[in-house]
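I have a structure here, written as structure tokens, and I will follow up with some questions on it.
The complex appears here minus one protein chain, its other protein chains still in place.
What follows is subunit A.
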Amino acid sequence: MKDTNKRYWKGLEELRNDENFVKNANSEFAQNAPDSSNYDSLVDGMGTHRRDFLKVLGFGMAAVSLAACETPVKKAIPYLNKPEGEYPTIANWYASTYAEGGDYASVLVKTREGRPIKIEPNTLSGISKGVSGRVHASLLSLYDVEKLKGPRKGEDTKVSWEQVDKEIMSQLAQVATSGTPIRLVSSSVVSPSTKAVISDFIAKYPTTQHIQYDANSASALLDANSTSFGKAAIPAYDFSKAKTIVGIDADFLGSWLAPEMFSMQYAETRRLSSAKDGKRDMSRHYQFETILSLTGSNADYRSAVKPSQIGLVATTLYNKVASKMGAQTISAPALTIPELDKAAADLIASKGESLVVCGVNDPAVQTIVNSLNSLLGSYGSTINLGASMNIRQGSDKAMNGFIDELKGNKLGAVLFLDANPVYNHPRGAEIAEALPKVSLSISFSDRADETGSLVKYICPSSHYLESWGDAEPISGFYSLTQPTISLIYNTRQAQASLLTWAGKNADYHEYVKAFWRSNIYTQGAGGNFENFWIKALHDGVFEPGKGTTTSGGSFTGDVAGAAASIAKTYKATSSAIELALYEKVGMGTGHLANNPWLQEMPEPVTKACWDNYASLSKQTAAELGVEQGDVVKVDLKGKSVDLPVIVQPGQAIGTVAVAIGYGREKAGKSADGVGKNVFPMASFANGYLSFLPGEVSVSKTGDFKEIAQTQTHDTVMGRESVLQETVLAAYKKDTMAGRFVPKIETSEGPKEATDISLWNGHKYPNHSWGMVIDLNTCTGCSACVVACQSENNVAVVGRQEVINRREMHWIRIDRYYSSESVDSTAGLEKASENPEVTFQPLMCQHCNNAPCETVCPVLATTHSSEGLNQMTYNRCVGTRYCANNCPYKVRRFNWFKYFDNENFDYHFNNDLGKMVINPEVTVRSRGVIEKCSMCVQRIQEGKLTARKERRRPQDGEIVTACAQTCPTNAITFGDMNDPESAISKILEVEREGRAFHMLEEINVRPQVSYLTKVRNKEAAAQNTEA
């Protein structure tokens, strides 16, 4: 023990005292590190620019292997020439735009070692805040192995681009010279430069006509606006200015037009503060709808109406408002719904700050709604006619015209751009039949989908993360799309193909730049174009439309004519069962169906995933003698589908609702055969696509199919320490209204539960990370669920495992319906027929007195000095004791090995799919517990950055994936030790107000607080629970 100063040497060089070694011994970085090569510009023609995919593939693979717990590193290839701006382990962000399938989001793309790994909201955007689950999931589609790897002639013959171009151009020329029509069918094109490309194409082939259609159409709204205001456009809605909001079958928080944008605006009207002079007022929201939509779930007053009555909701409401305001009433059958009177009164009371929105694709109904909004003075305040929303431009009539032409064998060539009408158009079967007869048909689809497999040529367009592009979702708001990775497959973006065929320079990047130079730069950008361009690329957005005044218009529509049409179409009472088709929040219209993240995202209201189903109200299900899971045949005049039943409280009695977007046949292994395609059941009413196609017969087939739901118990069982809610009137009187403060009887009188403890508590000398979740602004949209899945490499487990109640999501959104009765246990267990709905996001609560920490035999879960409950995966032996003892049930066990496992054939099972893995987060091995870490990797990174800069981390600098993506800012994350942080400020005013800890009486002291849900209802209408 005398001499412990043994000499250790790092290598033979040190032992030998090698001259070279001694010279460099003290320098931190080796001098002979690989030289960083210089690359002048993005496209220097060398084919070696900084986002070169292949070059970083090697490192990417290594990172994937490293990330996989206990897997040996197989391929570790260091950079030979390190790309400029690319540092291993350091992420880069690129601003870009997602504009597909009717969705728009301005995003930041996080890339690591050249591969995009996360989509984040672009905070510089004036119109898009937060990123929906679908946009998050679009990242995974980049790494979809089932995409086409190059152009195809027919479904199966591989060809080269040169060959394709040669053949197509000669055929197009032939068609054009013969004068036969060419049709370019697309979904709504939001990109102004793409429109220019299309014009160029039309200029070259003048028989071309561009047809836009939307799978979930707003064609009637466009046409109604055209007759009402002389402008066939969707105006920009601003819910944030509205005091009374009435939604008529418009799921504006879930699927109508631009739900993320509307959610942001809507939440502003629902945000409250218990501060002394805080905002104590909120909008009142009425919803009249058939299904219980996400929007309806958030409404203060919600009424279920049948599809055959929906038009009358508009006319009755119009008449009630008009009669009180002394305007001309219209003649239509009146509906007796008490909420209609209340809604009318509130609309009039908040005149000028009212908004009525309607999602029915019927121009007559839309005309009445326009007139009603006009009457209420909404135009110019909550609706801006001066700006148009370009995300829906499709015309149902034009599309029907195209199909007739196609069937009439009149077309020479058809091109499908971002369109799959064989699948998502009700007349898809007719297209499928007629399409093979067209001599030249081309699809730009990334796979041989339902339409693509029938065309002559598939020219796969690149994923948006590999592409250039731009978008103008609302007039005056521009954004850019830029590639964040080199092409993975031999694809070419559709614009480049069109340009090639139009005989132009196929460099779409240059094209967009030139287009912006001549059209957008000129809109008051000022300065040098190159600087403007670099700034626009950096910011992702350019918004000259910001700050322009809201303008109205004078209503010139034919109200009486519309009323007559409505009176003819709709009935006040109907006894038959009617079908309603709807779009799900996650799946949308199904264009991203082959996406395991989306398939596994629970639908916010039903909590079901991996399926569509026939929703029935409790009463209708009882009348039909069916229970949840019974397969029924829904027959609409001969068109029928067999679907399992889901019993849905809140749905209109005498209706059956089925979601579109399912039943893909040629999308890939995650999508094919999941659910049934109900687009063919949609109908056309006066040429407009109708998702309310009429009466159906529903009959039991005798089969049974269990529905995969992540939550199967619907009510909160009157547990006030779980869910605390109140009504606005009560809250105005007392900010503690609805709060449940448990007291424990002791010998010294009643004490607060948290005052009695066996625990010593923890000291957090530095940071104390926490979260506040506002139940009032959370709409339940579930964007956070997918964001978390993407950030934290959460495994997809598939339908059967969800049925087995083993989904792995680290954050879930509990959805509770109010109970039928509070008098008995049985009554508490049943949801009421038209329930109040509450959403409660739940992740690990990071308890200070954590029940999980004490029971782990091997100390695999411990407490950090910053308030985090930490999980050490490689120490876990998998007893699951912690999960059992978690009162919030947020811990997840790896029942199987979810990667490299044929039974879980999702993206973790192939090398390309694994490129999406976040290298900062371990991929968990079989047999260990995992759970929310409050994105500890982000906390660590933020702290390191701050330390490098010799400063404290600033509030807002570190943010969890869920908080970051929340479109309504319902989640606030931060350091509770920092008195200046947003979370501290909220807690300061809400501690004696709305803030509560879930299950306070068990004294686990979570780091996560909730703010009570406040409904803008009359106190009397509130049930006795509150």
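Couple of notes before you dig in:
Assume contacts are C-beta pairs under 8 Å (C-beta built on N, C-alpha and C of every residue); 3 or more make two chains touch, one makes a residue touch a chain; residues count from 1.
Definition applied: contacts and distances are computed from a predicted model.
A chain of the complex is left out here; the name its UniProt entry carries, from "Sarcosine oxidase subunit beta", "Ion-translocating oxidoreductase complex subunit B", "Hydrogenase" or "Urea ABC transporter ATP-binding protein UrtD", is "Hydrogenase".
Touching the chain that is not shown, out of A:816, A:908 or A:996: A:816 (per the contact rule at the top).
Per the touch definition above, the residue from A:159, A:494, A:781 or A:842 contacting the chain not shown is A:842. Annotation: of A:632, A:682 or A:722, A:722 touches the absent chain (contact as defined above). The residue touching the chain not shown here, chosen from A:739, A:892 or A:914, is A:892. Mapped onto subunit A, the footprint of the missing chain covers residues 711-717, 719, 721-722, 801, 804-807, 812, 814-816, 825, 840, 842, 851, 854-859, 875-881, 883-885, 887-889, 891-897, 925-929, 999, 1002, 1004.
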